[in-house]
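The excerpt is restricted to a subset of chains, each kept in its original location.
Note that the chains take the letters A and B in the order they are written out, and that residue 1 is the start of every chain.
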Amino acid sequence: MSNRWVLSEYDVTSPYQQPAPFLKAAKQHGLSVTHTRLFGGRRDGVELLTVQNGEFSFTAIPTRGMGIHQAKYGTTRIGWDSPVEGPVHPQFVPLSEPSGLGWLDGMDELIVRCGLESNGAPEFDAESGRLKYGLHGRIANQPTEDVVVEVSPDGEMCISGEIRETRFLCYNVAMKTEIRTKTGENGFRIRDSIINRAAQESTAQMLYHINMGAPILGEGASVVCPVTELCPRNDHAANDVDTWSTYKGPTAGYVEQVYFMQLAADANGDTCTLLKSASGEQGVSVHFNVKQLPYFIIWKNTAAEADGYVTGLEPSTNFPNPRSFEEKNDRVLRIAPGATYEIDLGLQFHPDAASVAAIEKKIAGLTEGKDAKVHTTPQSTWCS
Amino acid sequence: MSNRWVLSEYDVTSPYQQPAPFLKAAKQHGLSVTHTRLFGGRRDGVELLTVQNGEFSFTAIPTRGMGIHQAKYGTTRIGWDSPVEGPVHPQFVPLSEPSGLGWLDGMDELIVRCGLESNGAPEFDAESGRLKYGLHGRIANQPTEDVVVEVSPDGEMCISGEIRETRFLCYNVAMKTEIRTKTGENGFRIRDSIINRAAQESTAQMLYHINMGAPILGEGASVVCPVTELCPRNDHAANDVDTWSTYKGPTAGYVEQVYFMQLAADANGDTCTLLKSASGEQGVSVHFNVKQLPYFIIWKNTAAEADGYVTGLEPSTNFPNPRSFEEKNDRVLRIAPGATYEIDLGLQFHPDAASVAAIEKKIAGLTEGKDAKVHTTPQSTWCS
């Protein structure tokens, strides 16, 4: 091998120096962060921030709207193997392609935000036929401005930054994001503030596409949700509505099945869902508030590994239908001039049967004594 | 603050070394230039050239078609606060978006050129409905080739470079630009040469979108133009045609008003317009030649500050209508193979009442004894 010259291995350059006081503060709490900038191929120029918190680590992508590329607990990966093999720099993601599907060229993350002006299926102008809203919007392919990492005196690290969707004369909404993890936490918490920077009312949508594959997803894995009402998105999903909460192993030719729902919550609106491995010994819970994110979507894509074996747990301000359908059904945020819409979202890893059982019990408590209304067909006001 | 790690402050790297003889020549005349390359966010990779000439300075953007980002006299900013908060790298400006409005994602400059193949409102193919010409063309989002900075023996600094709009088999027109400032000058002069590099006749359009906000623009500010003929672009502008030359303060919900005009000039064709502050103690004059730039547009956008409080003074080869309308009305340049169309444009700052009064008097002299024809409605050959 001595005569090989390997050019574009996962090569990185680290343009930022971390100041000594910051390093010291982080180290004192057992935390660290690394900054890298990737080189070569479709990832050329992508910046990453990887946070290590004991056994738990995760990687945020400033270049891609501060999405979360993947997380890890020890050797357990939390994320999935997308055929896309990113992270892909936005310069190689043709959001403006007339088909409205260019977004799929970059879909690779554990958490990818869909918004802000729109999310969901592409929509075309009824009259001209031209693309109006591309699939899942622009926010995931906008780079982050003003990135800062801080450590608080009580051992909480916070990555923050702002992502802007600004078109002069047309749209001016930004998202300030803060991602926090505290010493000993096997997860992180996100606070996103959607800010209307314009001088008049503006609209927005937000969906968190939280994507996981093996090893947590596998044949016999299941999703635990405190459902109050549920329906399949289309006839294809309706065929298997009875098994909406359990997963197949990788299945060549599997066509995605999607279920729309609303969830029970505690008195504050806080709720939780769980992806549980087949053995029940590992799980990932997703925490949010139904006052902020009133809708929830399960995306099942248990396709062959080569095609992306994955499921999505998706808290959202709306269902991912074309935007005009959501507007008609009053599932679009209206934000006053200068006002902010706050969203809290947490992801926690459960490394053993006991912690999985505990969170499952908590979820069960949310629906105690309430019946879930499960529709066996798509509902006209939910599904376009 | 000692535990903060700030990553993407207006961070810069300077890849170019200025040779000692150049530095010495510049210093001897009280001139200097700095080169920076921005890092992070939507400005990632943008190069800037900032020229200092005594109290006066300005910043050119090689990465954005050598537009002028802003200028300064002492602490007075000449420019505006665009909600876009650029300069935005062209990789984040979706010129090809089917709507034709992607250009607005990057609009941020004091001077942004609109051209070369087209400028003005987007135009769609009549038959297929597909975008044919995006808003204001491509030149402002093309990077500059062969950038050079020189200092002449008599103390004039010149930044030059070439921007190309080349599509094999389709279009091959370039713009060589030279931007000059001389010791003691409170402004700069641009000479743009539009070069038809093809072996057959080619067409082109060029409009200089010169945008200014506070502090020069403000309630009671006015624009002084040696008008010979003027009309409002549409009915909305017609409503306020009586006050076309004066400005409101920032007004939430203000919808842009645009006036088209032709100007008087001296025997050589030289003319001048002036944006004057409410107090008359500051102003910016724009100098050009009506043989090169026969049309002039005032764009009033005195919207709320958050939405971009700004006016545009726009010398042009045409009106910013869809290109086919301009072609029909013979307002498209025709350039012979290998030939060049030259345009001179100057911007000068007037720092006190005396210099404002002097330039105002000069402008008044251009129309002495001539009546301006002010139409109160849009004219059919001027407005599409």
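One rule holds in what follows: a residue touches a chain if its C-beta (ideal position, glycine included) is under 8 Å from a C-beta of that chain, and two chains touch if they have at least 3 such contacts.
What you see is a predicted model; the values in this text were computed from it and never measured.
K.L.:
Because only 2 copies sit in place here, please give the count for the whole complex.
P.N.:
Oligomeric count for the entire complex in this file: 3 copies.
The working rule: only the chains that are shown with their structure count from here on.
K.L.:
Under the touch definition given earlier, write down the residues of chain B that touch chain A in their complex.
P.N.:
Interface residues on the chain B side: 2-9, 13, 39-42, 44-45, 82-85, 91-92, 94, 96-99, 101-102, 104-105, 107, 124, 129-131, 252-253, 256, 301, 303-308.
K.L.:
Could you list, by residue number, the parts of chain A that touch chain B in their complex?
P.N.:
Residues in contact with chain B: 15-16, 18-19, 21-22, 25, 33, 35, 45, 47, 62, 90-91, 95-96, 98, 128-132, 142-151, 161, 164, 166-170, 172, 197-200, 337-338.
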